[in-house]
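The structure that follows is given in the form of C-alpha cells.
One protein chain is absent from this view; the other protein chains keep their places.
And then subunit A:
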Amino acid sequence: MGMGGFPPILPSGGSMAIAAAPARIRFNRLGVLIAGLTLVGLALPFAAFRANRIVPGAGRTILEALPLQPAILLSLALLVMAAIAVVRTPLLLRLLASLAALSLLLVAMGRAATFLTPEGDALARISPAAGFWVLLFALAVLAADALAQLKLKPAYRIGILALVLAGLAAILWSGGLSDLSVFKEYANRADAFWREAETHVLLAFGSLLAALVAGIPLGIACIRLPGLRATTLNVLNVVQTVPSIALFGLLIPPLAWIAFAVPGAAGLGISGIGATPALVALFGYSLLPVVANTIIGIESVPASVGDAALGMGMTARQRLLAVELPLAFPIILTGVRIVLVQNIGLATIAALIGGGGFGVFVFQGIGQTAMDLVLLGAVPTVLLAFASAIVLDALVEMARQPTAEAAA
C-alpha cells in the first residue's frame, strides 16, 4: 500500500483529525476491508426483479435499479463512507457516517422497489439482492466496530438503540419501503403478523417470567441442600440436550391429558395444542441458566460480607433478601439475558406444533419456497433478539457498577 501517495481527497469531517496529525495519513486496516466490501457490494446486483413471488429473480445493479440521479448520489455517498472507513477518522464520525449510510441504503432500496415495479403490476416482486446485503453487512460491521471501540456508558448504548429503532420506524411508517416484496407479503397478512408478534413475545417473555418465579427459589434451595443441587443441575442439563422440536411435540399429550383430567385446567387456557406446549418447553430450557446463575451469584458473595451480615444480627432470611440476592443480582441478570435471547430464537420453532409466533411465516415461506415470507418472520425475530441483547447487556453493566464501587 502506498505510504504517502494518497491524494488528499478527504471528506471534510476527516480533515480535522488529519490536521492535528502529522502530514502522513494513517490507515485503518478494518476500514480497508470494509472499503473492499463496499466496492464489491456496489458491483453486485442491488435489487432482484421477479415477475411473481415464486419465479427466480433477475439482478439489477444500482444504476439499473434507481433513476440516474439517486443512483449516482447513493454510489458517491457509499464511496465517501468507504474513504471515511479507510482513513483513521474519529470514532464518533465513523459511527454517525455508518448509521447515516445505513438509513440511506434502506431508503434507496425502497426507492428501487418503486422504480422497478411496472405501473399497475400487482404481481411483480422486488427484493434486495446480494449487493444490498453485502453493503448492509459492511456498514453494520463499521457501526459495530465504532460502537465497540467507543466503549459508551450503558445508558448511551440504550439511547443509540432507541434512536436507531425510531429511525427504522420512521422509514417504515413513511411508506418508503412499501413496494418492497417483504412488505407486500406483510400487507397481505398484517393482522396475522401482529397476532403472531404478540404470541412470540408472550412465549419468550412468559416462559422467562415463569422460569424466574420457579428458578430463583430452586437455585436458593440448591445451595441449602447439596443433594438437591447435583440432581437438579443434572436433570436440567439433560433437558437442554433434548432437541427443541422433540420437546415441543412430547409435551402435547401430557398437557392434553391435564386439560382433560384436571378440573378447571382447560379454563385456565391449558391445552395440548396451541401455545401451551411451546410455553412449557421454553420454560424447561430457561430453567438451567436461571438456576445455575442464581447458585453462582449467591455463592460468589464474599464470605466476609456474609459474616458481616451475621455479625449485625441478621436472620438467614434477612441476609438472603437484603445482602445475598442484591449482590447476586448482576449474575442472575446475565442468566436472564441468555434465556431471553435463546427463547426469542427458539420460539420460532413453536410454529411447527401450531404454537404460533414469527416462525409461522418462516415455515410457510419454506413450504412455499417464498423467501420474502421467510424474511417477514426472520427479520423481526432477529431485531427482537438483538434489541433484547443490547438492553440486557446494558442493564447487566449498570447493575454491576454499584456493587463494584461498594466492593472497592
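Here is the rule we go by: contacts are C-beta pairs under 8 Å (C-beta built on N, C-alpha and C of every residue); 3 or more make two chains touch, one makes a residue touch a chain; residues count from 1.
In the analysis below, contacts and distances are computed from a predicted model.
Trainee: Assuming one chain is omitted from the figure, identify its UniProt name from "Glycosyltransferase family 2 protein", "ABC transporter permease", "Iron complex outermembrane recepter protein" or "RNA polymerase sigma-70 factor (Sigma-E family)".
Mentor: Listed in its UniProt record, the absent chain's protein name reads "ABC transporter permease".
Trainee: Among A:297, A:335 or A:359, choose the residue that contacts the chain missing from this document, as touch is defined above.
Mentor: Residue touching the absent chain, from the options given: A:359.
Trainee: Which listed residue, A:123, A:209, A:245 or A:262, touches the chain dropped from view?
Mentor: Missing-chain contact among the listed residues: A:245.
Trainee: Contacts of subunit A with the missing chain: which residues?
Mentor: On the subunit A side, contact with the omitted chain comes from 28-30, 141, 144-145, 147-149, 237-238, 240-247, 249-250, 252-253, 341, 344-346, 348-349, 352-353, 359, 362-363, 365-366, 369, 371, 374-375, 377-378, 381-382, 385-386, 389, 393.
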